[in-house]
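See structure below.
One protein chain is absent from this view; the other protein chains keep their places.
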Amino acid sequence: MRFGVIVFPGSNCDQDVYYALKEVLGQPVDYLWYAETRVDGYDCLILPGGFSYGDYLRPGALAGLSPIMTAVKEFALRGGIVLGICNGFQILLEAGLLPGAMLRNRCLQFRCQDVYLRVENNRTPFTGRFARGQVLRMPIAHNEGNYYVDPATLERLKEKNQIVFRYCTREGKITPEANPNGSVDNIAGIINEEGNILGLMPHPERCVEELLGGTDGREFLASLLDWWAVQGLRRSSNSC
Amino acid sequence: MSEFYLVRVHVTLKKGVMDPQGEAVKQGLLTLGYQGVKEVRVGKYLEVALEAPDEEEARRQVEEMCRRLLANPVLEDFSVDIHAAQRHQEEHENTSAYSI
Amino acid sequence: MSEFYLVRVHVTLKKGVMDPQGEAVKQGLLTLGYQGVKEVRVGKYLEVALEAPDEEEARRQVEEMCRRLLANPVLEDFSVDIHAAQRHQEEHENTSAYSI
Partner (left out) sequence: MKEAVWRQMGLTDEEYERIKTLLGREPNYVELGMFAVMWSEHCGYKHSRSFLKMFPTEAPWVLQGPGENAGVIDIGDGQAVVFKMESHNHPSAIEPFQGAATGVGGIVRDIFAMGARPIALLDSLRFGPPDDPRNRYLLSGVVSGISFYGNCIGVPTVGGEVAFAPCYSGNPMVNVMCVGLLEHGRVQRGRAAGIGNAVMVAGAPTGRDGIHGATFASEGLNEASEERRPSVQVGDPFREKLLIEACLEVVKEDLLEGMQDMGAAGLTSSAAEMASRAGTGMEIDVDLVPRREEAMTPYEVMLSESQERMLLVPKRGKEERVKSIFARWGLEAAVIGRVIGDGVLRVREGDRVVAEVPAEYLTKECPVYVGRRKPPAYLAEAQAYDCSALPEPADAGEILLRLLSSPNIAAKEWVYRQYDYMVRTDTVVGPGADAAVLRIKGTRKGLALSTDGNSRYCYLDPETGGAIAVAEGARNVSCVGARPLGLTDCLNFGNPEKPEVAWQFYHCIAGMSRACRRLNIPVVGGNVSFYNETGGKDIYPTPVVGMVGLLENIKARCTPGFKAEGHVVLLLGETLDELGGSEYLALIHGVVAGRPPRLDLDREAAVQETVREAIARGLVEAAHDCSDGGLAVALAEMCILGRMGARFHLEEAGRVDSLLFSESQSRVIVSAPPENLAALEALARARQVPFKVLGSCGGRALEIMVGAATVVNLTLEEMEGAWRGSLAAFLEG
């Protein structure tokens, strides 16, 4: 599976995602410069974390206008897999590829810590290795992860099973104390209706090795590879 | 007897203080093709709903708030507009809204 | 021929959207003893120096900028005031300043 990691001015987790894909998962991966207008030849595009444009004005707002985002939209429209992590999630929201918006963390401080996540939907290309209800541990590091969406859209998200991860306790309970940023309904990650664009605040690339204290992020990324392999089989059996 | 006021506070960077946000927004607007944009400065805007005996006292209080908390005197200037306001008690107990 | 405008843009959170910053400022003011403070909302204030053929076009452009970049329609409302401005050309080529 060929990955493209988009580098926006101010991205700072681009090298981390690249390393996780290349060195840990052994996949082909390239950096894509934000000023590019084409993204041909990739199976998955990743918008990494960081502070694109310094998070000035609003996180993700200026990056959402980058030339490459037009190509990302077309790619997604054709069913291409798009993953936004942290600032990448914020960019997807600002670019209108996912519904909702981010407010400042309720505590008004940056938060860097491990959180627990409950897998709410394991029938996505990103979560096939998990059971529904399984509890994962991943790091977060953000200032604006307080997800907001109006009540009507929230209902639709629920209906269409678009909420993929929610902050929970170690035991998997959804409680206000387990919510690190005030996010509506403890939402940590959502997917679009078509099921090919996912955004999440936690950083899977930061937990891909035992040495770093966890491997749930590796399972998350490996789910994509599983899914891709199955698609490949389908593609080849369809063509027979 | 006390009145309600809606106070609008503008907090802006002092002249000469660098404004990285404004610079980034300007670049963004130029990228979007708004070639007429010459400069952008980003500041804060606060709306404070205040109960005070009269307008003079309201102003005195808000200016003091600005000096003590709302603006950073090292880097920022502020300005204050005061409007007499009406309080709307809403259906829920604790919520209310103010309008000019 | 084109004119200079100083555009003041206010970006505020939509009614109903929680404002953690406003809440924190309110608590801060109450702690400082300003018991009259009933509510605080924090928004953004931008000053854009713009060159445009006329006021109507300036307004059209800035409202478009707001929709495309300056405000996030999910969360925020915006308003725009336009003032004709004078440009002060200074001795150095690239720098200039604007005033209403």
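A, B and C label the chains in the order they appear, each numbered from 1.
The rule we apply is simple: a contact is a pair of C-beta atoms (placed from the backbone, for glycine too) under 8 Å apart; a residue touches a chain by one contact, two chains touch by 3 or more.
As the structure is a prediction and not an experimental result, all values here were calculated from the model.
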Residue, one of A:Leu77, A:Cys112 or A:Val230, that touches the chain absent here: A:Cys112
Residues of chain B (touch criterion as defined above) contacting the omitted chain: 14, 16-20, 23-24, 27, 72-75
Chain A, residues in touch with the chain not shown (by the definition above): 9-10, 12-13, 15-16, 19-20, 23, 49-51, 53-56, 109-113, 139, 141, 143, 203, 205-206, 208, 211-213
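Throughout what follows, only the chains that are shown with their structure count from here on.
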A-C compared against A-B, more contacting pairs: A-C
Distance from chain C to chain B - Cα centre to Cα centre, in angstrom: 10
Whole-Å separation of chain centres (CA-atom averages), chain A against chain C: 32
Between chain B and chain A, distance of the C-alpha-averaged centres to the nearest whole Å: 35
Residue list for chain C, restricted to those that touch at least two other chains: 68-70
Two or more partner chains touched - positions in chain A: 57, 61-62, 65
Residues of chain A defined as touching chain C within the complex: 57-58, 61-62, 65, 93-94, 99-101, 103-108, 146, 148-150, 182
Residues on chain B engaged by chain C in the complex (per definition of touch): 2, 4, 10-12, 22, 25, 28-29, 32, 34, 36-52, 58, 61, 65, 68-70, 87, 96-98
Residues of chain B touching chain A in the complex: 20-21, 24-25, 27-28, 31-32, 42
